[in-house]
Structures are given as C-alpha cells and as structure tokens.
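Every protein chain but one is kept in place in this view of the complex.
Coming up: subunit A.
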Amino acid sequence: MPIQLTSQAYCKMLLHAAKYPHCAVNGLLVAEKTKEKKKDGHSGPVLCVDCVPLFHGTLALAPMLEVALTLIDTWCKENNYTIVGYYQANEQTQDSRPNQVAQKVAARISENFSEAVIVMVDSSRLTMSCFEPIVFIYDHLENKWKNREVTTDAFEDWNEAQKITSALLVGRSYENLIDFDNHLDDLRNDWTNPAINKSVLDLC
C-alpha cells in the first residue's frame, strides 16, 4: 500500500534531523482520515499530510513516548487525522536501518492502522540542496520490515518538496522547529509547528 509524503511532512522531518545533527531523532506521520475503505482495496495512496517531531537524543525510554502517543492521538481525533507511520533518523549516520525502538513504535501504530510504515531518514545524504529524496520507506510484510524502493512517486509533488525543504534548510528554519521534547521543556512550545507550517504554505 503506497504512501505519499506532502512537502510539509517531508520538510519537517528533515528540519528535525538538521536541528539535532548529533542526535537520533524521531516522530510520527499523520494522514487525513478517509471516510470509507473502498471494497476493491484501490482507495489510492495514503497521503501523509504532516508529521509531529517527537524526541531527540535518547529515544529508547517509554513514559514520555506513551504520553506523546496518547496526546497526539487525541489531537488527531480533533483534526480528523490518523497516525499512519513513524520516522527516525539514527545517531549513526552510516546506519539507516530501523532499530528496536522504531519497530516497537511502528507495531503500536499498526494496532490502529494496519498498514503503518517506518520512514528512515538517511542523514548521511542530507544536503542543503536536497537534490534527491533521502528517505527509506519500510513496510511490514510477512512479519518483517522490508525496504521499498523510493522514487519521486512517494511524494505528492517532489519538485515542490525539494524546493521548499531546501529553502527552509538554507534559511535555518530548523532553529525554530519544536519537537515534543522542546514542548516538555516549556509547555508554550507548540509541537504542531504553526509557524513552520505557514512558511511551507507561503513557499508553495
């Protein structure tokens, strides 16, 4: 089942990785809830319209992750979204495979959305120009997480995503990106990132 990333989802993932280059980072991917699942199964690709950056540094502790999942789940219900995936950029840039944390969170997401995906960001290829997509998309098939080939089809509009992400990286917008960790440090920090969302819209 194909997923597609919007420019907003893609650029916020990369901004998160760029803000903390020395840390592992992770977050959730959300899509709009579709009304019915067509019987023939060809309901089109799931469009990840947004992502919520979660943590940076130590990803392997449970309590704040549970809080984040529950809170974001509630937020999703308000906005008619579903959590459909999880993204992670590893601390080791040479290694972009989903580790135990990624698999555990994705399994949890799969309880509510059977075709949850893991998106791994390949930080080793992160550049200002963003000339190529630097994500790996993993699907859960036959009890294993399998890497799927990523082409520009994985994006709603690759050219737009590339242009916007590059512009925001050059403009150092990642300094203003808020993740859930930042929110826990100061509740006034808004993890929905309205300012960045607006910048994305302005650049569209």
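Going forward, contacts are C-beta pairs under 8 Å (C-beta built on N, C-alpha and C of every residue); 3 or more make two chains touch, one makes a residue touch a chain; residues count from 1.
Throughout what follows, contacts and distances are computed from a predicted model.
Per the UniProt record, the absent chain's protein name among "ER membrane protein complex subunit 2", "Aldehyde dehydrogenase", "Adaptor related protein complex 3 subunit sigma 2" or "serine C-palmitoyltransferase" is "ER membrane protein complex subunit 2".
Here one chain is not drawn; of A:33, A:146 or A:172, the residue touching it is A:172. Subunit A meets the missing chain through residues 21-22, 57-58, 60-64, 66-67, 70-75, 77-78, 91-92, 94-95, 100, 172, 175, 184-188, 190, 192, 194.
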